[in-house]
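For this view, one protein chain was removed and the others were kept in their places.
Chain naming follows the written order as A and B, and within any one chain the residues start at number 1.
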Amino acid sequence: MTRRTGRLRPAGVLLLVVILAAVPFLLASYPVSLGGRILAFALVVVSTDLLTGVTGMPTLAQVGYFGVGAYSAGLVGIHWTDNLIVQLAVGTLAAGLLALVTGVVAVRTAGIVFLMVTLAIGELIHQVADRLDFLGASNGLVGIPAGTLYPGGEPLILAGYTYWWALLVFLLGLTVAYVVAKSPLGLSMRAVRESPTRLRAVGQSTYVVRLVAFIIAGAIAGAAGTAWTAQTRFVSPGDLAFSVSALALLSVVLGGAGTLWGPAIGAAVVFLTRDWLAANYFTGHADLLLGIVFVLAVFLLPRGIAGYQLSRRSDPPHSGAAA
Amino acid sequence: MGWLDANLLTMLNGLALAALLFLIAVGLSLVFGTMDVLNLAHGVVSLTGAYIGVALLDPATGTIGFIVAMLAAAAIGLVLGAVLAAVTSGVSDHLRQALLTLGIAMIAGDVLGEVFGSDVRSVPPPAFLGGSVEILGRSYPAYRLAVIVLSLIIGVALFLVLERTKAGALVRATVADRTMVEAIGVRSRLVLGGVFAVGAALATLGGLLAGPVLGAQPGLDNTVLLLALVVVVIGGLGSIRGAVLGAVLVGQVQTLGVSLLPDLASFLLFGAMAVVLLLKPAGLLPARYGTGARA
Partner (left out) sequence: MNPVTATDPSVPAPAASAPLLLEVEGLTVRYGALTAVDSVGMRLAVGRRHALIGPNGAGKSSLFAALAGAQRTAGGQIVLDGQEITGHDEAQRAKAGLVRTYQHSNLFSGLSVLDNVRVGVERTEGQPLRPWPRRRADRRIVEAAIESIERVGLADRLNAPVSALSHGERRQVEVALVLACHPKVVLFDEPTAGMSAAETHHFAALIESLPDTMAAIIIEHDLDVVFRLAHSISVLAAGKVIASGTPAQVRDDPAVQEAYLGSGRGDEPLFEEVSR
C-alpha cells in the first residue's frame, strides 16, 4: 500500500486556518464550543495517526494520555494557577512522562498484541479516573476556573476565546506532528512501518524509534487534553472510555492513515456525526449513523478521505492501495 | 478447606462464565488465526443469540423448545458468519477490516436495540434446568452446571474435528500454507468461509446460552467483544486450547478476582492481560501450526 504524506498547498492551508479562526464570528456559542471540542479531539486523532499511520503502530491508548493532560490541566487550574500556558505545559509533560513509563514496556510488543496492550493502558487510565476521589471519581472533575493567558489577565469565559485557544493548541500540535514526520525520525518511523526487519538489518534499533514516536504522540495527546479542559472546564471519565479510543482509531482510518491532516478531518466528521447530527436529528441513534459512515467509507473511500483527495490528482497507476 | 468452602460457588461461577466465554471467543480466535481477519462484529453476533433467546424462550420452555432455540441460534449464526466472511473478503487491511466490522456492529446493535428496546431483557433458563443442584452442601443453579458441561463437550468436539477429521485437516492445512492448498485444487475461500460461519454459530449459541446468566441489553455486545478479545489474546490467537485457558483465566478474574479484591475490581482484567502479554506476547498457548498471519 503506497502511502504519501498528503501534500497541501500553502495557500489552501492558510485559507483553512483563516476560515477556522473566523468560526466564532460565524456561529452561535454552542456550535463554537462544539468546535473547540472537535479541535481537541482532532489533535488526539492526529497523535493517533502519528503512531498508526506513520509508524505502523495502531493504538488505543492515546485517549488515555489525552485524559492525563485534561485532568492535569484541570488540577492545575483548581489548585495552582489558571494560566493556560502553564496548564498546557504541565499537561503535555505529564502525558509525555506517562507515555515514557508505559511505552518502555508496551513498545516491546507489536501488531495486535501491541493494540491490546494499548487497550489495557487506555482502560486502566480510564478506571483510575473513574475511581480516584481527588479526580472527582465517576462524577468527573468540576470547579475548574476559566483560564487566563497571562498573569492578571482576563479569564477566557466566552466560547469564542476558548475556541481560539483550542485552535492555537491544535495548530501547534499539528505543526509538531508535521515537523516530526518530515524529519529523519519521521523517515525512521516510516521505515519501521514498512519493514522492521529491514531497518534492523541496516543497524537501527526499531525499539528506540517506536519508543520515541510513542512518547511524542503521547505528549501531543496530552496537549490536546489541556485544550479540552480549557474549552469545557470539566473532565469526566466518560471522555476516556474505550468507545472514545475506538472512535479515535477509526477516525484515523476514515481520514486516511499516515496523512495527518486526513485523520483530523475524519475526527471532525466522526465528532460532528455523533455530537451534532445524531444529537439533534436522530437522538439515540449515534451508533447507527456512525456505523453507516464507517461502512460506506470502507467501500467508497478505499484510502480514506485524504486518499480520495490524492486520487483525484493524476496518480501513477501502480500506486493502488491494497484495499 | 474453609477458603474453598467460602469461594467454591464463586469459582463455579467463574467456570460458568468461562464456559460461555469459550464458546463465544473460540470463533473469534479461529477466524483471526486462519483468515487473519479482525472481526469486531463478533460481539453483536453473540448478542443476536441472546436476543433469539429473548424471542423464543419463556419460563415454560421444555427440552424440545430449548433445543429448537439452540438450533435456530446456530443456524442464524452460520448465516451471519457467511455474510461477514463475504463482506470482509475484499478488505485485506486490518485497520479497514476493523472499520468495516465495527461499523456493521454499530448498525446491527442499533437495530437490535430498536427491535427489542433498550431495557435489560431477561432470558429464562429452560424449565428442566430451572432448579438447583447440591454441591458440597451448597445449592447451585443447575443451568450453570449444564452450561459448563455442554461447553466442555463442544470444546472437545471442536478439538477432535480439527485434529482428527479431514475437514479439520483441511483447515489446518489452509492455515499453514494457503497457496499450497489452493494449488491442490481446494477453494481456500470456502474453507475459510466455513471457519467464519462455524465461529459465528458458536458465538450465537454462546450468546443464547449466556442469556439466562447475563441477560440481553444494548451495550452487552461491546462488553462481550472486549472480554472475548482479552480471552483470545491471552490464550493465543488461532488456538483452541488457548481459548480454553484464556476463558478460564478471564472467568476466574471476573468472578473470584473481583470477590477477593473488590477495590481493584476494575483493574484486574486489563492489568492481568497486560502482564500476560508483556511476559508472553504470543499468548499462553499459541497455535502450534502458526497463526496464519501473512508475511
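As a convention for this text, a residue touches a chain if its C-beta (ideal position, glycine included) is under 8 Å from a C-beta of that chain, and two chains touch if they have at least 3 such contacts.
Computed from a prediction, not measured in an experiment: that's the story for all the values here.
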| item | value |
| --- | --- |
| Displayed partners of the chain not shown (whole complex) | A |
| Option from A:A146, A:L185 or A:I292 whose C-beta touches the chain left out | A:L185 |
| Touch with the omitted chain, as defined above, among A:L75, A:I112, A:I144 or A:V212 | A:V212 |
| On chain A, residues whose C-beta touches the chain left out of the figure | 1-3, 179-180, 182-188, 190-191, 193-195, 197-205, 208-209, 212, 216, 316, 318-319 |
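By definition in this document, only the chains that are shown with their structure count from here on.
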| item | value |
| --- | --- |
| Interfacial residue positions of chain B with respect to chain A in the complex | 32, 38, 90-96, 98-100, 102-111, 118, 222, 226, 229-230, 233, 237, 266-267, 270-271, 273-274, 277-278, 281-282 |
| Footprint of chain B on chain A - complex, ascending | 1, 52, 58, 105-106, 108-109, 112-113, 116-117, 119-121, 123-124, 127-128, 130-131, 242-243, 246, 249-250, 252-254, 257, 284-285, 287-288, 290-295, 297-298, 302, 321-323 |
